[in-house]
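What you see is the complex with one protein chain gone and the rest in place.
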Amino acid sequence: MAEQSYTEQEFKVVGSRVRRPDGVDKVTGRARYGADAFAPGQLVGRILRSPHAHAKIKKIDISRAEKMKGVKAVITCDDLPDLTGGRGPNFDILVNCMARGTALYHGHAVAAVAAVDEPTARKALKAIKVEYKALPHVTDVDAAMAEDAPIVQPGVEHDGKPSNIVNVSQFGHGDVDAGFAEADVIIEKSYRTEQTHQGYIEPHACLASVGPDGDGELWVTTQGHFTFRNVCAQLLGMDIAKLKVTSSEIGGGFGGKTHVWMEPVALALSRKANRPVKLVMGRDEVFMGSGPTCSTSMDVKIGAKRDGTITAGQATLRYQDGPFPGPWGMLGAMTSWACYDLPNVQAVAYDVLVNRPKVAAYRAPSAPMAAFAVESTMDLVAAEIGMDPVDFRLQNVAKEGSKAAYGPTYGPIGIEATLRAVKNHPHMKAKLGKNQGRGMACGFWFNFGGQTCTDLNIGVDGTVNLTMGTVDVGGARASMSLIAAEELGIPYEKVKCNVGDTSSLGHNDTTEGSRGTFSSGMATIFAARAAIDVLKARAALMWEIDVDDIEWKDGAAHAKGIEHSNLAPLTLAEIAKKSPQTGGPIAGHNEVVADGAGVSFASHICDVEVDPETGKTKILRYTVVQDAGKAIHPDYVEGQFQGAAAQGIGWALNEEYVYGEDGRLQNPSFLDYRIPVCSDLPFIDTEILEIPNPNHPYGIRGVGETSIVPPLAAIAGAVSNAVGVRLDHTPMSPPRVLKAIREANGR
Amino acid sequence: MPRVSLASGFQAAVDGAVSVEIEAATIRELVRRLQEQYPKMTRHFDEGVAVSINGEIYRDIRDLNIPPDAEVFLLPRLQGG
Amino acid sequence: MRYEAPSSSKEAAKLLASAKGKAVVLAGGTDLLVRMKSGAVEPDLIVDIKRIGATQEIKKSGNGFKIGAGVSGARLGKHRALKKAWPGVVEATNLIGSDQIQGRCTMAGNLCNASPAADSVPAMVAANAKANVVGPGGRRTVAVEKIPTGPGKTSLKKGEIIESITLPAKAPRSGDAYLRFIPRTEMDIAVVSAGVNLTLDSKGVVKKARVALGAVAPTVLLVEDAAKAIVGTKLDDDALAALAAACEAACRPIDDMRGTIEFRTEVAGVLARRAALTAYERAGGKK
Partner (left out) sequence: MNGVQVSTTVNGDVEEFVCHPGETLLEVLRNRLGLTGAKEGCGTGDCGACSVIVDGQLVCSCLVLGAEVEGRKVATVEGLADGNRLHPLQDKFLEHAALQCGICTPGFLVAAKALLDDNPDPTEEEIRYALAGNLCRCTGYDKIVRAVDAAAAELRKSSKKKASGRKK
């Protein structure tokens, strides 16, 4: 671990705003995404999905479809036998990718076809006859917890009775009852957030090819091709080594592409047809059949003294996971109070099953909802005791040595720094006009590291191929190239970074938990250092001196000591040129478990204007403050902050899954699932704090997720201040805001 | 001897205790001894457990020394986006 | 499935009239192709009317403007004389979707799609526009509000197409305006909308008015009580309140994913009031 420790240094190229190495391909249309691959003889795959929210599948008749001209394979769950032992996360993936006896939600896959072209595939889907028996359904989290609720998964029990509650988690410390007894002011409020989708612009897409020998290839848009390989190989009964998975360019993921959805179906179709099969989801399928985040219902209670000291905090969180258990409520509970140092605190979370799509991670999963409830209540307490909301937070802020509500005691952390930056920001002092309001809020996320493997190969001309195994979701190749160039002491332009397929590197964990730059950055540093050791050894051979007499600086081997003063430094390129005669290719390699990512904090400020006659909110100004540890490429750090804030704004104002009484999703389209458009947003100001992470050689901290956490609460505060009534339900869509205004005015 | 605190989800596996004392110098030893003393913990380790040492969370690293007076916390393994 | 692109309206009508199975008219395609993609419509014949000369023209005459059924929103928005005469109608049409959609969408297509939320329709109704219909039985002219009969349904008979829309000549001291409510700034379907067309007398008193509401009933509503509420006034606060109340009273909306009954009803009045003020100003009225 010692080598992971942060060492202060003057960077030469790290921190500069260079052009990304994959940029030209992406602005010329040449970059190949999930749907951009073609194979000889490829078929078109399509999936038949359940029109019911919950139904017994009595019979599937595929005989007519199978006989159609041009149809090469039709599959049901019978073609994906269970090899998982019937339980666990991979079994859930199997059941989710193809229903087994019961359709668990509107859009659940029940059969699939592969045909010579799109019209034939569509016709074949129509020819499949499924006999359903509709079952009672439940899509609302509170309704699903009721005594007489329809049961989503038989076998789940709570308190000894069949239930939809799959997990109850509790975190905290102290005695909350005693804490509330000490309080001068107690505020208790309930909140709801509706279900949102990651909304990546690229639908799920893959090209699968499995031969009769059992060997397979999968080209897929994913955040983790190694994980996809392992899961798919298990579900299909293939050897891991015989399934080569290549991650295409990925058109956005935000957690939604960490999960396997339909790839086993594509592989099974290909195996049955003995032809490559391309399977691409339509946008409606993305909404119906891939990972939204939870909808929630939450109660938060905070007690404080008049001097601003919080005496107790308590949260009860109810998160729906779709029809399969997930860690989502638990993560909400763990993150809910993480910004504060509280003597008495408790968070209880219920994970609840409903007839909606399987929930997936969405950028700092589960944290935004809990933060919405806790931060909104913080505002209410501050108002009640007449304190400035920033000062109130500062008075209770978590610091080094504070005991986190999720258990451990914090080391050095950055929340106070972000709050101070907010307090001093000119945005906080800007004047507001009529019908305008300002809000601010804090957010927390864990960040992870994980298994990582990187390869660095030096060409005879001194240029460097860096092969990374974590998927590049938004500029990582530029950052890795900067790090390799920094470490080797060569120009950025001399490094070419690419993402390797599963046959070219050891396992890499999925790009999730803001881990890409943190962990591949670490592996790149170590791989470069390994290569430097080889370069020094080669220089020693060329000079015929002892390797201990050589040091590496500014991209060259330098011989130490006066006895070698006649030896001019040997550059990397000079050593590489001679490599055929000094032992062959020069490479550096590293595999590491990059733990110690450190927790992350952000604070946001938002100004809005609300039309009091229509309830419509316009974002006037938005500022993000977040700790990046060290910004390797500041443009892409800002980009992460801005993108996360924009997603949070959409979540706060307009995005939601709307279910009908029939349990069907009403709005599976970008027309009616309303993500922010360009004209909805102002420029989003960013302030990058650089408080080095002690557990990374360059001080890097993950930056991708945390800034989606504060927006819901920051905007709720701003809207509430603009209209004079507290909003407690996201999205704060115009009908909800207008209704709140009307009710506040007694109309 | 480090005192190991457990997140609520694990407490049933250690007979309802909030924390237990385990003689261990490294995370690997801790994980082994915990399972030896409390076999019900094995299922949790199979599903994924993160270990926090003095506030720093480790998901996979096992060969890390645990300082004598360290705060040790067992947390569920986390997922991210 | 067959695709045809005839060069005359007569030919188009003949193709449509003699078609076996489902025959559809393709103008801008911004609704039709979406419905084909979802499988909601599976045509056996697609008749593209954009190669018909008359559908591509904007003609100005003493009777007003004749706008071909294939004229895109983008072209409409660049026609200065039309914009000057009927700013509300042009704005309404230009609100349909993005610039990309504007490159394709048409007023006639918007009308024939028969959505109660169609942006150009309340403005056309307020403007007293007429649809010029060509069919196997010849030509006829129909008030635009008579074309849609319910969501997705029109009064057009088999084989009939709308060749063009006629907007009347602009009366002196008249002005029109259209406003819609959407949750975002762009790209949404109107949750509720209002088109207002006013003619003033020389003293600035409203002499004639047409007020139309969108997305508050199965078809776009022409609200005569709303017009009555402001005729004879200078749009003082009482008149505006009466206008809003008349609009609210006329609403028969539904609750759906885009809005609630109460929201649509209340905002219909707000938009009518705001649109009336703009139309009044455009007619030369001074407040």
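Letters A, B and C mark the chains in the order given here, with residues in each chain numbered from 1 onward.
Convention: a contact is a pair of C-beta atoms (placed from the backbone, for glycine too) under 8 Å apart; a residue touches a chain by one contact, two chains touch by 3 or more.
Since this is a predicted model, take the numbers as computed values, not measurements.
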Visible partners of the omitted chain are A, C
Tell me which residue among A:15, A:506 or A:639 touches the hidden chain in the full complex. A:639
Could you tell me which of C:7, C:98 or C:155 touches the chain that is not displayed? C:98
Sole residue of A:68, A:156, A:432 or A:671 that reaches the chain not shown, by the stated touch rule: A:671
Thinking of the whole complex, not just what is shown, which of A:78, A:118, A:239 or A:662 touches the missing chain? A:118
Contact residues on chain A toward the hidden chain run 17, 19-20, 22-24, 26-33, 35-36, 118-119, 198-203, 249-254, 280, 282-283, 473-475, 633, 635-636, 638-640, 642-643, 645-647, 669-671, 675-679, 681, 683-684
Contact footprint on chain C, counting only the chain that is left out: 1-3, 5, 26, 28-30, 33-34, 36-37, 43, 46, 48, 50, 72, 74, 97-101, 103-104, 185-187
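Definition applied: only the chains that are shown with their structure count from here on.
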So, in whole Å, the Cα centroid of chain A is separated from that of chain C by 44
Chain A-chain B separation of Cα centroids, rounded to whole Å: 26
Between chain B and chain C, what is the gap in Å from one C-alpha centre to the other? 67
Going through chain B residue by residue, note those that touch at least 2 other chains and give them in order. none
Touch list for chain A against partner chain C, complex: 122, 282, 284, 613-616, 653-654, 658, 666-667, 670-672, 674, 676-677, 679-680, 733-735, 738-739, 742
Can you list the residues on chain B that touch chain A in the complex? 5, 7-9, 52, 54-61, 64, 71, 73, 75-76, 78-81
Spell out the part of chain C that touches chain A in their complex, as residue ranges. 37-39, 181, 183-189, 191, 256-260, 262-263, 266-267, 270
